[in-house]
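What you see is the complex with one protein chain gone and the rest in place.
What follows is subunit A.
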Amino acid sequence: QREGSEHEKILFCYPPTISIGEQTNYVGLTEGYILCSKQFSPNQPCEAIHTQKTTIGIYSPENDIYMLLSLNNPAGPLGKDGKREYYEDEIDDLLVQKLLQQTYQTWLLFNGTMNSTILRTGNLGGYEYLRKRLDSFLKPYVKMMPLDQLDLFNALGGIKFLPIDKNIYLTIFNYVNSAEVSFQTTLSTFRFGVLLYKDNLILSSMDQNETRLLYNYLVNQVKVGQDSAYCLPLMASNVDNENQWYTKGTSRRTGFLNTPDNVSKRDLPIIYLENGTKPTYMIIYEQKDTISLFLIDPSELDQLLLKELSSCLVSNFEFINPALEDGYNKKTAFDEQYKYIYFNQMNLAIKASIKSKGAELTKETIKMLNEIHSDFEKKLSSEVTIRTQSDRWIVAKKVDYREFYVIFDNKNINILEVTEEVKNLTSKYFKIDHV
């Protein structure tokens, strides 16, 4: 469960089945721990609590606001003596922190900062209003969080880029640019945001953090590029100037997301860019697995005619669509050979042949990858090779800002051969220099 709490006030708690008594207990507990640990570590307050049965992460995104996420430790079966064995080391602290941060970032994107919400609606009931907002916004979001399948991908938070050659890139650039320009003459704040094909990013005009946020929203909530028969997409929609979640029907179509009739704009969500300060309207247009995202200031929204925008986007689409499809298919073909994850911290690019919830990621492997990543983050090591009891090899390297993980399941290979293979793989495909 999780809650955000300030002073003695609980702002949000999920699951709501927890009694008020217990909730206040948690608040008291956290405050006590935070205070006590502050005496020893004034600059870095308490960020994790481990008990036998739970792992708890604490994050304070704003002044006096604390977010707490408590996850149950995996446990073995009930033994004869009525006791269970708890696996206390399984959940990675870094991962829990990342989850809290991502949750907050999503809130920030769609609602602005919590403190500003309190101030803004002071007259209409400050904290009460915030409580209601948190409840309606975070509850569906938290429900959808894949808490029992956390792995390295969550920790890295990378973006998949689709590699395309120069000409195609220019064509696509032209496509969005012409749309932008044709509207900007009358609406100066209209601008391009991001372009995705399935779950790959093609183009973005926004800064890295905002790109990542929008990418995460589109891929993880809206579930672009995933067959919507298997998973329910969640989308933000504007209801009375507040963003609410709703689940879209399963049909994929061409048209604007969030607008039932391609004309009315009242459902378009507002997002708060620039760290939650600048409200902007987000317009998302979907065509055959390609998603284009545009932004416009609230002041100019009325003047925008959605019909014009859609016809503009559709008319030039045939030029870019086949190229995107091609590039995507080529990419997936290469992936099959090795089991790897590559991540570049500088541009957040992630390339992986291992699927996020794939079978290769056993609990043990997930734990090891998390630990290695943690060591890389603390600059403790630059390369690790492990051969597990089950004869699985994991090789991980970090060079500059790039991390690379490979898994081999070959029982008969020895350490020198493994090194050779990794060397070939990296120099051929990723041009990582070897020490």
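List of remarks:
Everything that follows uses one rule, which is that a contact is a pair of C-beta atoms (placed from the backbone, for glycine too) under 8 Å apart; a residue touches a chain by one contact, two chains touch by 3 or more; residues count from 1.
To be clear about the criterion, contacts and distances are computed from a predicted model.
Missing from the rendering is one chain, named in UniProt as "Vacuolar fusion protein MON1 homolog" (options: "Gamma-secretase subunit APH1-like", "Vacuolar fusion protein MON1 homolog", "Small ribosomal subunit protein bS16m" or "UREASE ACCESSORY PROTEIN F").
Across A:62, A:88 or A:135, the single residue that touches the chain missing here is A:88.
Listed residues A:36, A:119 or A:314: the one in touch with the omitted chain is A:36. One chain of the complex is left out; on subunit A, the residues touching it are 25, 28-29, 32-33, 36-41, 43-54, 87-90, 93, 363-364, 367-368, 371, 375, 380-391, 415-416, 419, 435.
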